[in-house]
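For this depiction, one protein chain was excluded, whereas all remaining protein chains were kept in their positions.
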Amino acid sequence: MKHLVSMNDLSTAEMMEILELAESFANDEQWSPGKKTYAANLFFEPSTRTKVSFEMAERKLGLDVIPFETSTSSLLKGETLYDTVKTLEAIGVDIAVIRHEEEAYYKELLNQVNIRIINGGDGCGQHPTQSLLDLYTIKQEFGTFAGLKVAIVGDLCHSRVAKSNKEALTAFGAEVIFSGPQEWYAGDAEQSENYYEMDDIVNKADVVMLLRIQHERHLNMTTITTNQYHRQYGLTVEREKRMKERSIIMHPAPVNRNVEIADSLVECERSRIFKQMANGVFIRMAVLKKLLDQ
Amino acid sequence: MKHLVSMNDLSTAEMMEILELAESFANDEQWSPGKKTYAANLFFEPSTRTKVSFEMAERKLGLDVIPFETSTSSLLKGETLYDTVKTLEAIGVDIAVIRHEEEAYYKELLNQVNIRIINGGDGCGQHPTQSLLDLYTIKQEFGTFAGLKVAIVGDLCHSRVAKSNKEALTAFGAEVIFSGPQEWYAGDAEQSENYYEMDDIVNKADVVMLLRIQHERHLNMTTITTNQYHRQYGLTVEREKRMKERSIIMHPAPVNRNVEIADSLVECERSRIFKQMANGVFIRMAVLKKLLDQ
Partner (left out) sequence: MKHLVSMNDLSTAEMMEILELAESFANDEQWSPGKKTYAANLFFEPSTRTKVSFEMAERKLGLDVIPFETSTSSLLKGETLYDTVKTLEAIGVDIAVIRHEEEAYYKELLNQVNIRIINGGDGCGQHPTQSLLDLYTIKQEFGTFAGLKVAIVGDLCHSRVAKSNKEALTAFGAEVIFSGPQEWYAGDAEQSENYYEMDDIVNKADVVMLLRIQHERHLNMTTITTNQYHRQYGLTVEREKRMKERSIIMHPAPVNRNVEIADSLVECERSRIFKQMANGVFIRMAVLKKLLDQ
């Protein structure tokens, strides 16, 4: 494996291997590449979690990180992403993490560059390390996926992880159900079939995986207020009380407090929201190792 | 001590301890935390000195610094400072240095986060490491504070250090006097009592501590030009000639040349302005050590 740009790049066996590698890093396993290795993080969209998480993972593996600020680069002079990445390669960067607003931006790169590429999110496309850390958080909690009922709730059509999470979870033997505003389903038959009202989901699901309302992508959400959203589709204080014993709450963050989830639940006992962030570092260490250790 | 957000957090004994620790770092003492330690510097207001100084101090102590750019973070997506800091904590950052335009921004953080916090300046509030480096520069010069006369001159009401410097200096046995535009005193009785004309201060003071006119905070300073300010309240070439033997000039910088101080005096023999910056690194090393070495 040279690049990781989509969950479709990974077999279920490879996914499982990454989850196990992440587990070993969580258990303080040490690994570094045998030689000086240089990473660069190119984030063309705002990010706290993903960028900081990669920066941390890279340092924990002893990589040297070459700073790259998209806002002051020669992209301002009209240089293309392809030429920018080729430049980094020529200068000696070994691995680049890229987040870009354009869906599948990486297509023009994959067979053209030797530098390794990890997709840190492309438009409404993919975000494989987020999917992997979601899977890892569930596996860490329940030990297995088989027989679990996972509810994915919210902005399914703009989510970079909903679709790949559903596919992976199903492949691993979990059942995936959905809730959220039906007009956001983009006519997906399978999702419609497994659609439930939020009130009917909370007492069924082992995992309630809330998706972020992507205000920045979802410009025409004028028919519903954030209050209405919370009442109809949000995880309210009342709904949380009806959740199954040992069931957990997930959210990729940043959370819109009191919209997708009640403010007081963000750090409640069931919440794995900050645990997901901690797990993200181990997942990224695992992916970096997998790409570099060949 | 878990956080340092205000000089009020410190007893005079603790202040003295930090000054002595800084002195030992100035004398090339080496110290590093026993384990990999990660710092992040969150500067929501422009800064050269304070940010670079912390970056240097962190590297001199062998910390790993995780870059965090406020301008490209998820704060742009509406994430709160609290959620941002919690995220850094979840990802494994041990200590955060924060400068923020909101006074007392740290109140919502202190009892909620395990990450250590150093306040690098909050609005018109506090800037404890600046206060400490001012104290250290005076102590380095005179060996003691007892019996010294320290004149604080200028924009007292917007200064993040004037008040805490006055309190600390007084506690250590120095006498503090004031000058500058009286309308900026915000009706502080004690300051009014110890108020002198600039011409009467320069031949009395052992330390002339000039404050920066904070143009960016002081929007309505329309009644006085910078030339007038220099003539009435500035350290002019003429006034410097009447300063006491062995007395020194201080300024937190950036200096408005020919406003608070004549251009030619910025690097004169009495000036400790660049010495203060050098000392800032040692003070920050001392504070970092104090928070991490427990």
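Before moving on, here are some points about what is shown:
Read from first to last, the chains carry the letters A and B; within each, the first residue is number 1.
Keep this in mind: contacts are C-beta pairs under 8 Å (C-beta built on N, C-alpha and C of every residue); 3 or more make two chains touch, one makes a residue touch a chain.
Because the structure is predicted, anything quoted here is derived from the model rather than measured.
Interface note for the absent chain: among A:N27, A:T72 or A:N111, the touching residue is A:T72. Checked against the hidden chain, the listed residues B:V52, B:A104 or B:I224 yield one contact partner: B:V52.
The residue from A:T48, A:T84, A:T137 or A:N256 that touches the chain not shown here is A:T84.
On the side of chain B, the interface with the absent chain consists of residues 43, 46-49, 51-53, 55-56, 59-60, 65, 67, 69-71, 215-216, 253-256, 274-275, 277-278, 280-281, using the contact rule stated above. What chain A contributes to its contact with the hidden chain is residues 36, 38, 40, 64, 66-69, 71-80, 83-84, 86-93.
To be clear about the criterion, only the chains that are shown with their structure count from here on.
Mean C-alpha position of chain A lies 41 Å from that of chain B.
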